[in-house]
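Note that this complex is displayed minus one protein chain, with the remaining chains in position.
Each chain gets a letter, A, B and C, in the order it is written, and its residues are counted from 1.
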Amino acid sequence: MCRFLIFKGRDPILLAHLLTRPEHSIINQSYDSRLRIDNRRPINGDGFGVGYYTPEADPELGDGPCVFCATTPAWNNLNLARLAEKTKSSMVFAHVRASTAGVLSETNCHPFTFHSLMFMHNGQIANFHRMKRKFASHMKDEYFLYVQGGTDSEWAFALFLDTLDKLGVDPSRPAGVNSFGHEMIRNAMLLTIQYIKDWSKQCSEGDTDIEEPSLLNFAVTDGHSVIVTRYITSRTEEAASLHFSTGSKFIEYEPGQYKMERRDRRQDVILVASEPLTFERSDWVTVPTNSILTINNQTVLLHPIMDEFYQTDPSVPRSSNFAASRGLVSPIVEPQASTNVINLPPLEREGRRRLSITV
Amino acid sequence: MCRFLIFKGRDPILLAHLLTRPEHSIINQSYDSRLRIDNRRPINGDGFGVGYYTPEADPELGDGPCVFCATTPAWNNLNLARLAEKTKSSMVFAHVRASTAGVLSETNCHPFTFHSLMFMHNGQIANFHRMKRKFASHMKDEYFLYVQGGTDSEWAFALFLDTLDKLGVDPSRPAGVNSFGHEMIRNAMLLTIQYIKDWSKQCSEGDTDIEEPSLLNFAVTDGHSVIVTRYITSRTEEAASLHFSTGSKFIEYEPGQYKMERRDRRQDVILVASEPLTFERSDWVTVPTNSILTINNQTVLLHPIMDEFYQTDPSVPRSSNFAASRGLVSPIVEPQASTNVINLPPLEREGRRRLSITV
Amino acid sequence: MCRFLIFKGRDPILLAHLLTRPEHSIINQSYDSRLRIDNRRPINGDGFGVGYYTPEADPELGDGPCVFCATTPAWNNLNLARLAEKTKSSMVFAHVRASTAGVLSETNCHPFTFHSLMFMHNGQIANFHRMKRKFASHMKDEYFLYVQGGTDSEWAFALFLDTLDKLGVDPSRPAGVNSFGHEMIRNAMLLTIQYIKDWSKQCSEGDTDIEEPSLLNFAVTDGHSVIVTRYITSRTEEAASLHFSTGSKFIEYEPGQYKMERRDRRQDVILVASEPLTFERSDWVTVPTNSILTINNQTVLLHPIMDEFYQTDPSVPRSSNFAASRGLVSPIVEPQASTNVINLPPLEREGRRRLSITV
Partner (left out) sequence: MCRFLIFKGRDPILLAHLLTRPEHSIINQSYDSRLRIDNRRPINGDGFGVGYYTPEADPELGDGPCVFCATTPAWNNLNLARLAEKTKSSMVFAHVRASTAGVLSETNCHPFTFHSLMFMHNGQIANFHRMKRKFASHMKDEYFLYVQGGTDSEWAFALFLDTLDKLGVDPSRPAGVNSFGHEMIRNAMLLTIQYIKDWSKQCSEGDTDIEEPSLLNFAVTDGHSVIVTRYITSRTEEAASLHFSTGSKFIEYEPGQYKMERRDRRQDVILVASEPLTFERSDWVTVPTNSILTINNQTVLLHPIMDEFYQTDPSVPRSSNFAASRGLVSPIVEPQASTNVINLPPLEREGRRRLSITV
């Protein structure tokens, strides 16, 4: 079970508004069982990563993202709590993970980066161990050697990089507003999924486990365009949940409570997340299963991924059983009237205590 | 919210049978929300400690306990998983904690030790910050300087040591079967609670928070006798939960499922725990609120703590609201018919994978 | 053995230029034995902290510093390596420590902060355990309760805060360019040292260890003024080393090699460090033993601390034996002709590998 979050804003936002202060941030989701779906597993205490691009046009800072990751639970990480209060960015990826594959290790923490590119994954490639050799033999040395950890997700990113390369685009090229372009990234992403599908078929022949689908919610960015998929290799099951929200501002109307403000239909702020970050149901649009979302110039585009797993008849419902069994379905949660939820903003519990009083 | 567990056996037990294999071990309790009570808090992912006395009569190993502690979640700790499979002991303390006070740090991990003594706490001294000076000024330098972390629990242990000392017993004396004796340890424990009560009263005068009681479930051992309290500074509220179980053997009747075997009324195995470790309701006896439990020579004794908070009239019920609000009440949980609980013993998920298959 | 570094610039500097890139940064000092003096001890692998004020005049970021600390060796910390490449500040404190007192724990990491104030210590209060009670009983509750770890340094900072308070200045006041003022901070610092001296005398009477002096190199800032002491409670021994350097720019003239550029006698850049960061002997001025350094408006002031340990006769030399025995003396090191020093900038070894090459 993992969760991820993407922020793209016209203006930079304080990371704390995304990560630590919202009562329903992905970090707080990870320990508030009222918000949890997956009872099966250790609730995402396993690792955390945030990657952000530095906002200023300062050549000394480079064009690649800065990544902070941790193998201790995010909610107890003082460094994260302090950095979130002192850092702003207009392009942020954040990821909380439970180790379904790969031992707990910083090398297994999302987001993964390569020069100006950043990548994360929510889901699981089914029977990845049978395909691992395919991944290894398909790639150029450069990307084969890129992999340092043991997760299917890191291999998927390496495959994406190799796919860009095979499309004639050097993934280490310096990023600029149009260096990659959203079409190119989207194409490479769709091809990456195609490879995984093909290998999955080749490797599962005659196997009784053939039924288990892969959950491929991928997100990638070059700091300018963002591509996110909500995808499953099944015609009858739903993919892991994915939502987005746009507006003019993401505001804290009372401590820990956020909502998306909408004025003039502007999309100054775009959030994409595996689970809604606010309790306002109307803030969030659900991305349909097996589609691909693009953020380009503060605009959100949605395209269906029309392959053998696409369901053309909208009256045929998908089951959420499989994704739910993996803890990857998120209902819109209602705030409860009588909770014993802590009223203080999250940082107060740990990070700010030191600064403010220590009582 | 914390949990603790005590094992005292005539024969040594493999730590894995207590810590990692039982589906309802204190470690697994900490991430299985079906077994969780406290929705308010980060589910005990915050720290873990186990202390055990080496079983052999080997002078080279000394008479003090060995402590292994971690600030990363216990369920992901490979070292713990491996040690638990390779270590046996007949006297074990284990503790899982959520940092309600004190930053996450190895110095704040229970159990605390001093020469042959070992101590842990489940609960919280209310308004400890107001009493901290009392603790500091009351003690001899030796115990004042013992404190290295920031928790009320460590101060409570230092107070216990100082109390032993004031009773004429050097807490650093070598342990032997009768070096301290269960009466002496029990007396020191009762006096320790008395000090905390007194200081609590002195420090709370005129304060509106006066109502909040302290939850003082303490456990201490010298490797031979064990003293455990279930105590609250209130006449109307229940203390944090505490249970015990005795039998001839603690057995795994199917993978992850344990029960207490009882033959001949022998008490070869004694378990004391903040929550039952098995689903067999009949395995467990609830320790009454405000009483003190003694293990001496594989025998369990229960004494009431008769002070101003003792409820002589058994028909007057206590409320469990306060302890529940702190996540410290544990009902006996029924196993569920249809669960999606993982069938493998817990270690299989992480620790054994490396050794056995790595697929 | 510890080391510290202070940067104050008219313009912000990339932290990497201070922390990770210079071949002779305090991090690299800590593992390059050619630069090490103290053979006795684990070479500062024990903990690291950096605190910086955010450069922009952005009220959302607050006026307190951001602190990142680690208990793993700084040279292997990927998060630090990445943050240093993406973060700029004009007011930086950095500290590398070997645990001479206090267990390894994030609560024991320098710099310590309190609202807008930041503090660090290089040295050791002799026989602190005898004085600890004096510290505790002298302070207001607020500062007594501030202390969370086990080091003499954290207690010294709490004493400094209490001293400010006793001087009529609330240490939690919002910082502004003149909120505290360098005179006030300097006075509070001198008084802090006075208290420590007094208590040291009171607590050591009749003791044979009386000879051991305290090494009190303290640094404190409110983000605007900086006060640093080089002090020892001895008339015959030298204090722990301290140097400063000023210039118009701190530049990397070849990979890993830095020097201070000086144009027009401007002091746009001020560095204070326990050991020189460059191999240019002329870049660095040695602060005399038992004096106090002030940075105010990009100007450096030096005042002697004239008390019973002041040596008025400059012809009487101090011995460096004691400070050297504590690993706290730093000679100016010459670069060597034939070294097997790694040519790559330090980050290349770990941090940048992932981003830039990953081959």
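Just so it is clear, contacts are C-beta pairs under 8 Å (C-beta built on N, C-alpha and C of every residue); 3 or more make two chains touch, one makes a residue touch a chain.
All figures in this text were calculated on a predicted structure; none of them were measured in a lab.
Only one of the listed residues, C:Leu78, C:Ala175, C:Ile292 or C:Ile305, touches the absent chain: C:Leu78. When the omitted chain is restored, the residue from B:Phe7, B:Phe93, B:Phe114 or B:Phe279 that touches it is B:Phe114.
Mapped onto chain C, the footprint of the missing chain covers residues 31-34, 36, 39-43, 45-46, 71-73, 75-76, 78, 99, 103-104, 129, 325, 340-342, 350, 354, 359.
Not every partner is drawn; the one left out touches chain A at residues 102-107, 129, 132-133, 136-137, 141, 144-145, 147-150. Against the chain not shown here, chain B presents residues 14, 54, 58, 60-62, 64, 66-70, 78-79, 82-83, 85-88, 106, 113-115, 142, 145-146, 148, 172, 354-356, 358-359.
Here is the rule we go by: only the chains that are shown with their structure count from here on.
In this assembly, the C-alpha centroid of chain A lies 39 Å from the C-alpha centroid of chain B.
Chain A has residues 78, 354, 359 in contact with two or more other chains.
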